[in-house]
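Shown here: the complex without one of its protein chains, the others still in place.
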Amino acid sequence: MNHSRTYAQAIAEAGFQAMDMDESVFYVGQGTRDRGYIFGSMEKIFERFGPDRVVEMPISENAVAGVCVGAALGGLRPILVLQRADFVFLALDQLINHASKFHYMFGGRTPVPLVVRLIVGKGWGQGPQHSQSLHSMFAHFPGLRVVAPSEPYSAKGLLLNSVFCDDPVIIVEARPLYEITQSIPQEPYVVPFGRARTVVEGEDITIAALSFMVPEAVQAAGELAEAGKSAEVIDIVSVNPLDINTIVASAEKTGRLLVLDTSWSFCGISAELSAQVNERLFGRLRSPVKRLTIPYCPAPAACDLEEDYYQPASKVAECAEDMILGVC
Amino acid sequence: MNHSRTYAQAIAEAGFQAMDMDESVFYVGQGTRDRGYIFGSMEKIFERFGPDRVVEMPISENAVAGVCVGAALGGLRPILVLQRADFVFLALDQLINHASKFHYMFGGRTPVPLVVRLIVGKGWGQGPQHSQSLHSMFAHFPGLRVVAPSEPYSAKGLLLNSVFCDDPVIIVEARPLYEITQSIPQEPYVVPFGRARTVVEGEDITIAALSFMVPEAVQAAGELAEAGKSAEVIDIVSVNPLDINTIVASAEKTGRLLVLDTSWSFCGISAELSAQVNERLFGRLRSPVKRLTIPYCPAPAACDLEEDYYQPASKVAECAEDMILGVC
Amino acid sequence: MDRVEIVKQMIRIRMVEQYIAARYPEQKMRCPTHLCLGQEAVPAVYGHFADEADIFVGTCRSHGYYLAKGGDLTALFAELLGKPGGCSGGFGGSMHIIDLKKNFWGSSAIVAGGIPIAAGAAFSLKYKKKPGVVVAFFGDAAMEEGVVYETVNFALLHNLPIMFVCENNGLAITTPIELRQCRTTLYNRFQAMGLAGLRVEENDIAKLIDVARKSYDSTRSGLGPTFVECRVSRWCAHVGSQFDGPVDSWWKEPVRSAARSCPICVLMDELIEEGKIDFQLMRDLKDRISEEIDSAYRQAERASDRARPNLTEFVYASGLTSELPLGKRPIKSISFEHTEQPKLVNAF
Partner (left out) sequence: MDRVEIVKQMIRIRMVEQYIAARYPEQKMRCPTHLCLGQEAVPAVYGHFADEADIFVGTCRSHGYYLAKGGDLTALFAELLGKPGGCSGGFGGSMHIIDLKKNFWGSSAIVAGGIPIAAGAAFSLKYKKKPGVVVAFFGDAAMEEGVVYETVNFALLHNLPIMFVCENNGLAITTPIELRQCRTTLYNRFQAMGLAGLRVEENDIAKLIDVARKSYDSTRSGLGPTFVECRVSRWCAHVGSQFDGPVDSWWKEPVRSAARSCPICVLMDELIEEGKIDFQLMRDLKDRISEEIDSAYRQAERASDRARPNLTEFVYASGLTSELPLGKRPIKSISFEHTEQPKLVNAF
């Protein structure tokens, strides 16, 4: 049975169901008892499962991440949530030097099932220390899975898939998506890693996007349709592993690829996609792969600067049209 | 006047001269009084400048990085050295959330002149937590400069350039390069950021490499020459900013680009280079851009695994030859 | 020391924060804003004893510290409004404010992020043999971040001129300290490192003044770091414009019982009893400050907007080629001869 859920509620539902299905699942975060419930994404969870399974964390990101690693070695399945992705820099020693490497460096002796939910801020002057989207950084390091859902269905299914997988998973969520609504199954289900999602089918250009750039891409596709151009929109969803086949197939069909990213392009997933698609479709693209991302600067606070910082659908459409017309 | 210096000695010389020229320069690190002098890279510095200007750090990477940020705000020019790059994860909150953003987020009010020397381990079972080459991760974030010298001349000139620039700079050094010898000027000099270096000229293929892959590339070029193929070897040197023009010009000439990296390819500088070159030389390359890097796994300890992990000159030559012959 | 000046500063901070709260819903100040309503005493007292040479480093809740250090009010409003004339050029917003002229060396939105930076500032003073001390302000939650222990160790090891001041309001956002820390007493946390620490109870303004003065004296005289835990109450929501403390009791209804929890009322009571001030004086003050605030805000609001936003101009401070300070010292000292190969005992 389906019901209508926001992105936040879908995440809350997944967390609730995961904890309900398996007692080894526990949550840890800051603000777990707050009536805001981490922007709604943990609604009812504390009330239902109580303080033993919903751990309110000290503001000690590094130790808490390490506790999650140790708990995972002990057979538990922790979900660590950080209200802003930026705070995770304090925990990277545990996540990258330890969690991502333990299964490997101990020769496969022990899995580290561990989920980290990172919420990316955007707008209202969140500024440089509260707006970073860190999926590319995590994806550089082997041993982690990295996903960035753009809609309630993926958000729920990926969280469930992450909790019950045996590897450390980074889920990059975006605050501006939290109110997006979609009809999704009430029952628990998984969305596997490594699957991109074709959101709009089209012929003239492939627009690959993730997280909060997916809605912009869809809107751009609409604008392009009005101008008589047909864009295929692909939600990358899974940053690591990347579903390169789906994107290559689409780009092969359309002959053009525009990659949108919520983070910087330099050494980011947009570069990786471009590199792989160019290699696989060498000589078969109609125009160079383009990337449209935030500019190479920290997020500014002032709202006129912010407006320039993020790429709206209109800019996406413009860039795609230029590519189709061959003027760039 | 020139003299012959190892990579380690070149770094020691640059540090010594920087401190001698300007009293606002100070060093901080672990093992600054050890007679190993951080693998020789700080020889004579403590003896000459003493404990006030050569600070032996507690094993507190995060606080010490923050102290460097604060000292930089106070007009000093700190050089922080970590014996293994991997330890820097503990300091990323200060380096990425603070150092890289302060000049920007305070509207240009204050520079943060600060140098971090990171030494990358390789071989003898250094393993997963002592072998990471983190230049691509740092380059993803605006506000930092990132360089990775491969020879004594650049190592000295870049350290001097970094100390006297007003931005935070990450210098990625490689332990296996420390014994490489070269004749370099005795006098202080700077090597500007953003300049790649053509090491070998050639016609059939461009091999772009950095750090300890540069010697492999040069050796590979020799092997290729014996087989009648002519490779151009470019030392990337500066990861951020990237000297894309030099690489594009070379790839345009040869029609082929092979990128070597000491880190993982996924979301790394090799992807960035591929993306940019493909965009700039769309339709003008003779074969797809290829990347040859460490495989997508942490560094293993056992020596047979290690041997497989790193790409030797012979593999580089093989890959380049395949590209030239069009079999890949 | 002049308690009248202190109470005036407290009132000014209170009124600025109330003003922001009142106008925040207009949605012109578009940034996460952390007010210090109820927490005016610590900024005012520490600001009072600060010399120009002394340096403050703040947190995301820094309006009080900024103002108490003499930070420009118009530039603060302009920052909240995102104007190019803001104290951070509009790039930072309320969480990232700075006024270098007044030696307010910025604030970080990362809990405890400013603490080691403050120690670095103190290191620079000591290194350059400059006068002045640094005050690092932070909340109780910062005591949970390991970096504070690392920094205190570093500061003690180097005997740095730094004062650690923790405003313990018992809250991190909405989580009470009991859920976060094994002990809710903070002042003695560094005792085993050799830093005694002192606690000041809420609204014990006399003690706060005494402790602050002694801290400054001690640190200024070269005795190194001090640590003070100040118990306080936050009257506002963690972020945003909601609040519910007796913010106006000091001038509207100073004898109401709620006023007893107001640091301004407490200090005013004392001063009135001693005959140092009277209500009329305070009401006049209120009008003057009101005018100052109004006019500053209007000025900030009227200030020009960015003609054309240039997003990337401040990413880097300098270009690609640095200039060596050759000639700063005699060139001969630069020559450097290695006499022997270093022995690598520590070769891994």
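Letters A, B and C mark the chains in the order given here, with residues in each chain numbered from 1 onward.
Here is the rule we go by: a contact is a pair of C-beta atoms (placed from the backbone, for glycine too) under 8 Å apart; a residue touches a chain by one contact, two chains touch by 3 or more.
Quick caveat: nothing in here was measured; it's all calculated off a predicted structure.
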Using the whole complex, pick out the displayed chains that touch the missing one.
A, B, C
Decide which residue listed in A:Gly40, A:Gly222 or A:Pro295 touches the omitted chain of the complex.
A:Gly40
Hidden partner interface residues of chain C, rising order
32, 144-150, 152-153, 156-157, 173-174, 180-183, 185, 188-194, 237-240, 345-348
Name, in rising order, the residues on chain B that touch the hidden chain in the full complex.
30-31, 33-36, 56-63, 86-87, 90, 124-130, 295-298, 300-305, 308-309
Given the full complex, what residues of chain A touch the hidden partner chain?
5, 8-9, 12-13, 16-17, 20-22, 24, 26, 31, 34-40, 43-44, 52, 55, 58, 60, 62-76, 83, 93-94, 97-98, 102-113, 121, 124, 126, 130, 142-143, 145, 160-167, 186-190, 192-195, 241
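The rule we apply is simple: only the chains that are shown with their structure count from here on.
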Determine, using the mean of C-alpha atoms as each chain's centre, which chain is farthest from chain A.
C
Quick check: which two chains are joined by the most contacting C-beta pairs?
B-C
Cα centroid separation between chain A and chain C, in whole Å?
36
What is the distance in Å between the mean C-alpha positions of chain B and chain C?
38
Residues of chain C that contact two or more other chains, please.
86, 88, 90-92, 96, 108, 110, 113, 146, 312, 314-315
Would you please write down the residue numbers of chain B that are in contact with two or more other chains?
62, 93, 97, 104-105, 142-143
